[in-house]
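All remarks here apply to the structure that follows.
One protein chain is absent from this view; the other protein chains keep their places.
Take a look at chain A:
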Amino acid sequence: MTQVLNKVSSIEEVNHLFFDGMTLMYGGFGGVGSPPTLIEAIKKKGVSQLKLIGNDTGFPHIGIGKIVSLGRVSHIITSHIGSNPIAGELMTDGKMVVEFSPQGILAERIRAGGMGLPGILSNIATDNDIVQKGKSFCEIGEKRYMVETALTADISIVYAKKADTFGNLIFDKSARNTNPLCAMAGDITIAEVEEIVPVGNLQAEEIITPGVFVDYIIQSEGVDWKWAWQ
């Protein structure tokens, strides 16, 4: 039987990967499906001047919001900050630069990064001053499209329901959201999972993210925040 690499690691073993000024991509949508144990570790390490890429800024005490709210982020590419008023204040005070990207286009830019493509052509919000600012255009036939550049990151952190020791991932219901995309777009990808199983224990057909995209697997300690609906 062929042995595959075992990528299961401890938080201590991945802690050295986080550095000031790193580009950090994170899975999750309103905090749902964001990796709580990794976010807490990054928060505790105290790295700053982070450049974030992710769907939203969570809530002040939920998901990536825990790091954003401490003023540790200098720049973010995102689609929504409305559920985190502290993010809005940081932006207004000029302490955090926010680059808004339409949600589905942001997801697709991340996917393109993960797929090894330089960008995508979009016809979304091409006439919108804020979205099109600084972007180039091209024509195909009679139609005009906007070039949306692909996004990758130094580190991607994602959350999954189960991983085998090779890093094959399956996700839980709507906690999948941007996680499979972010998993592919990190130069280094760390997956935090609810359950780690031996290789061979996941059905090959059910795997959503193949383990080739995952570098480290961390056992999750579970959500350490209270949800807005609780």
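A few remarks follow.
To be clear about the criterion, contacts are C-beta pairs under 8 Å (C-beta built on N, C-alpha and C of every residue); 3 or more make two chains touch, one makes a residue touch a chain; residues count from 1.
We adopt the following convention: contacts and distances are computed from a predicted model.
Between the listed names "3-oxoacid CoA-transferase subunit B", "7-alpha-hydroxysteroid dehydrogenase", "Carbohydrate ABC transporter permease" or "Lipoprotein", the UniProt record for the complex's undisplayed chain reads "3-oxoacid CoA-transferase subunit B". Listed residues A:Lys45, A:His61 or A:His80: the one in touch with the omitted chain is A:His80.
Interface note for the absent chain: among A:Asn55, A:Ser69, A:Thr152 or A:Thr189, the touching residue is A:Asn55. For chain A, the list of residues touching the undisplayed chain reads 29-33, 55-56, 59, 78-83, 88, 91-92, 98, 100, 102-105, 107-108, 110-111, 124-125, 127-131, 161, 171-181, 208, 223, 227-229.
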